[in-house]
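First the structure, in the form of structure tokens, and then the observations on it.
Take a look at chain A:
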Amino acid sequence: MSALVLAVAPALPLHTAGKYVAGAYIVFVALLLIYVAIMAIRLSRTERDLVELGRELERRAQEDSGRDLEHVP
Partner candidate 1 sequence: MRTALAVLRKDLRLELRTFETVPAMALFAVTTFVIFHFGLGQATISGQLAAGVLTVTVLFSGMLGINRLFVTEREQGGFDAFLLAPVDRTSLLLAKAAALFTFLVVLELIAVPAFGLLLLGPSLGPALPGLAVVLLLADLGIAVIGTLVSAIAVHTRARDLIGPVIGLPLMIPALIAMARGAAAPLAAHGAASVPLKWLEVLALYDVVFALLAYAVFDFLLED
Partner candidate 2 sequence: MPPTRNYGKGLRGLSLATVATLSVALALVFFYAPLDADQGFVQKIFYLHVPLAIVALCGFMLGGLFAIGHLRTGDRAWDMRSYVAIHMSLIFALGALITGSIWAKASWGHWWVWNEPTLVSFLIVFLLFATYQPLRFSIDDPERQARYASVFAIVAGAFVPLNFIAVRLAQGFVHPRVLTLGGGNLPGPMRLTFLVSLVGIALLFATLWKYELTAKSTRMQLRALRRRVLGDDAIRPLGRSAAPS
């Protein structure tokens, strides 16, 4: 454990090494966020389609009840 505590001969000095580590983790986060964005776009499209469907069904329900009223002699 003690042998590992301080870097004896690091591949890069600490201040430049940090950039690469940050870069790697940023790539990971970016991929995740891109995925979230794609799913969000799909979800909004799904919601829009669902709303349209709901409206159509609502319209038909009203038509049916309207027709029922007409048939009442």
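General remarks:
Note that in this section contacts are C-beta pairs under 8 Å (C-beta built on N, C-alpha and C of every residue); 3 or more make two chains touch, one makes a residue touch a chain; residues count from 1.
Selection rule: all candidates are chains of the complex that A comes from, given by their letters.
Only a predicted model underlies this, so the values are computations on that prediction, with no experimental measurement involved.
The contact partner of chain A in this complex, picked from the candidates 1 or 2, is 2.
Contact residues on chain A toward candidate 2 in their complex (touch as defined above): 1, 3-12, 14, 17-18, 20-21, 23-25, 27-28, 31, 35, 39, 42-43, 46, 49-50, 52-53, 56-57, 60.
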